[in-house]
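Excluded from the complex is one protein chain; the other protein chains are retained at their positions.
Moving on, here comes subunit A:
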Amino acid sequence: MTDDRRAFIKKSVAIGGYSMIATGGLLTSPEANAEWLAETTSTDILQQTIKRLFKDQEIIESDKIDIQIPKTAENGAAVPITVTSSLNHVESIAILVEKNPIPLAAKFELSPDLEPVVSARLKIAESSAVAVIVETNEGFFTASEKVIVTPGGCEI
């Protein structure tokens, strides 16, 4: 199942890339295309996930979301994270790990009886950004934090 999905993602990225080259050649410079392709390979899956989850909603960067997570993690198998938000009327909190093959870790829908605080432990395959998307009745807000995973503890 995983292999199929990977193959599908690879194909869709490839097809997307080719069609962009085919059409983009007429509209934009080749440099812009190269940049676009480089960007897709790294964050494309994250963007796809976000699109699937939140459709085409506008997501705004916010400093009212606090992510407590170690900057360097010796063990990527269990990285503690606490998300605190000072936004009003929080409806859901989603946690995504950018470079994991499937970025979405968890999405919690919280009732108004709860404080907007969520703790969990994440698996992080490689050094990556951890993004949090908070849904409120006024829209979507995001913040992210980078985590460096040191395999074995000997490498820096």
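The rule is simple: a residue touches a chain if its C-beta (ideal position, glycine included) is under 8 Å from a C-beta of that chain, and two chains touch if they have at least 3 such contacts; residues count from 1.
By definition in this document, contacts and distances are computed from a predicted model.
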Listed names "ABC transporter substrate-binding protein", "Sulfur oxidation protein SoxZ", "Cytochrome (Ubi)quinol oxidase subunit III" or "Molybdenum transport system permease", with the criterion being the UniProt name of the chain not displayed: "Sulfur oxidation protein SoxZ"
Residue of A:I45, A:V97 or A:I133 in touch with the missing chain, whole complex considered: A:V97
Touch residues of subunit A, complete complex, unshown partner: 1-2, 77-80, 82, 95, 97, 100-111, 113-115, 117-124
